[in-house]
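Only a single protein chain was left out; the remaining protein chains are all shown in position.
When the chains are written out, they are named A and B in that same order, and each has its own residue count from 1.
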Amino acid sequence: MKSGAEEAFDLIVLGGGPAGISAALSAARHGVHTLLIDESPMPGGQVYRAVPGEFRINSPVRLGEDFKRGETLRRALAGSAVEVRLDLCVWNVAPGFLVQAAGPNGLFQGQSRAVIAATGAAERLYPFPGWTLPGVIGLAGATILLKSQQMLPGRRTLVCGVGPLLYAVASAILKEGAEVAAVVDAASFGEWVSCLTRMASRPDLTARGARWLWMLRRAGVPVLYRTKIIEARGTDAVTEAVVAPVNAQGQRQVGARTRSFAVDSVAVGHGLVPGTEASRLLKAKQVFRAERGGWTAEHDADGLTSIANFYVAGDGAGVAGAAAAEESGSLAGLAAARDLGRLDAQRHMTIATAIRRKRKRADRFGHAMAEMMRARPGLIDAATTDVVVCRCEDVTRTTLEATIAAGARTLNELKSWTRCGMGPCQGRFCSETAAELIAAKTGDRAGAGQLTARFPIRPVAIRQLVEGFDYEQEVPSPALVPM
Amino acid sequence: MSELRIRGAVERPTIVTLRVDGTEVTAHAGESVAAALLAAGIKRLGRSARADAPRGAFCFMGACQECVVRIGGAPAQACITPVRDGMVIDLGRT
Partner (left out) sequence: MFDFAIVGGGIIGSCTALFLARGGMRVALLERGGLCLEASGRNAGTLTLLYARGPLLPLVLGGKAMWEDAPSWLGAGVDHHRAPGIEVAFTEQEASLLDRDMTLRRDAGLPIEIMSGKRAREIEPGLSSKVILAAHSPEDGFAASNLVGGRIRTALIDAGATVRDGAAVVGIRVEDGCFVLDQSGTRVKARRILLAANIWVKEMLGWLGAHHLPIRARVAQMIVTERTARAINAVVRVVSQISLKQTNNGMFLIGSGAGFNWYDDPNEPGGDLKPENVAQKLGIAVHAVPALANTRIVRTWHGIEGYAHDNFPLIGPVPGVAGAYVMACLRSGWSIGPYGGKLMAEILLGKRAERDLFHPAFDVKRMLAVEVAA
């Protein structure tokens, strides 16, 4: 397997979003030889996505506050001692540490004394009939289209699910002159009001949210609280969406009237789940924390996990939003600097204490948003029996429930016995639902466990792995053993 | 075809031409294949493993693997692959 010569670093940071950038800057500031790896062509992660370098920006202001913050972070990174490698998708992290990645320019292999995983959160999506139709996309996916590709998901979009992204996406669509058929929020208006006090720690973001709501109202877009999508209809692509009222758990209200909208796209998301691929692969101890989105590596206040010199930061350590991600990244970078001997304990304590205070403030808002994006498994009743839960392998709810009835109690059992989670996405879009189906039987969500982590974290081209392979050289002659 | 590209904040100076299942599609340098196809009205990128149902780009961030197409004969995720002039794209994996 040919990669460039193995490179050595003090610290490798996985993920170039706000947490990863802050972690790298923080560590490099104290003399830690740091590498930042990201799979995108430019750093920024989800929330601070850049536009492609080939686009010419006429009006940065029109690209919004998130773009502005992203540019600030990108500039700071560019002006720092951090080495940055982009367009590189990490597919293995091994103890020691070894980090292996692949990209259009070939394979990368790096050794480092410490690793910070700042790989963010993934979208949670509960199935419903028609959710696999082309034109039905994730809310985070819609955000990427809008912000980074400067493209609308459709001319008339239904925006549905939970969380602040609903309003961000809906208002971004309206702003560009396209239609939002409706905003369909499983939360109640009362829930939003309840988190107002916690949102007060970020008056700027609260004001932005209020502007979004006002924009929707002025445009006459129906904002339907305590409502969810129950069907996407169409043949080759979505053309119609059906929604229905739900109760506080997200379950359909018996007898309540449904509403139908003609659409050419549906943007749906049911919250965020911390990404744990790297920490599971390294066998860091995991803990289930529903209020943080689910499983994360167990970690201390600075992100240090059960594995020495391995830290987690940002939403991957627990959903808490972009502002908190920056602070948590800084703390992880500082802790790494201390543990690598670049920062004495006293000085570390002084700097870290100040940042921990800032982080606590940021957490107030972030946790309020995480609360709005918590798992609402009642939403799963939209997945009627023949609905595909595992998109990759077309495994239906019926099959999963029958196998749970046959005795499957963990995700790994369910996966082995049904193939749910065996496809190319490796359980990213089905395991939340599968775990809730198990929990519906056992009453124990955490007991369903996690899917076993293996490399590759993401698919890798065989061509790249076998480049330079010489059969005669690398395959030992078989021994002529008596049969 | 209704326009999905957002004008105003950015310019897309360079036009590229793709060949998608034999048909010419124009796009702009910097766009992902998935976005370019979406703008051209092409949403169905493949069919599902067992039920043969129509599928397209879903997560747009390289995670779901639903947008895998063949570019120059090799598998590529349309949502994270930038367009290049002259790209030959085949939809549907198998």
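What to note about this one:
The rule we apply is simple: contacts are C-beta pairs under 8 Å (C-beta built on N, C-alpha and C of every residue); 3 or more make two chains touch, one makes a residue touch a chain.
What you see is a predicted model; the values in this text were computed from it and never measured.
Residue A:456 is the one among A:64, A:103 or A:456 that touches the chain not shown.
By the touch criterion stated above, the residues of subunit A touching the omitted chain are 1, 92, 94, 100, 403, 406-410, 412-413, 416-419, 422-424, 426, 452, 454-456, 459-463, 465-466, 469, 471-472, 474-478, 480, 483. Subunit B residues in contact with the hidden partner, per the touch definition given at the top, are 49-50, 65, 68, 73-75, 93-94.
Rule of thumb we're sticking to: only the chains that are shown with their structure count from here on.
Per-chain Cα centroids separate subunit A from subunit B by 22 Å. Against subunit A, in their complex, subunit B makes its touches with residues 2, 4-6, 8-14, 28-32, 35, 38-39, 43-45, 48-51, 53-66, 68, 74-75, 79-80, 82. For subunit A in complex with subunit B, the residues that touch the partner chain are 39-41, 46, 51-60, 62-63, 89, 122-123, 132-138, 140-142, 144-146, 149-155, 176, 235-237, 388, 391-394, 423-425, 428-429, 458-459, 461, 463.
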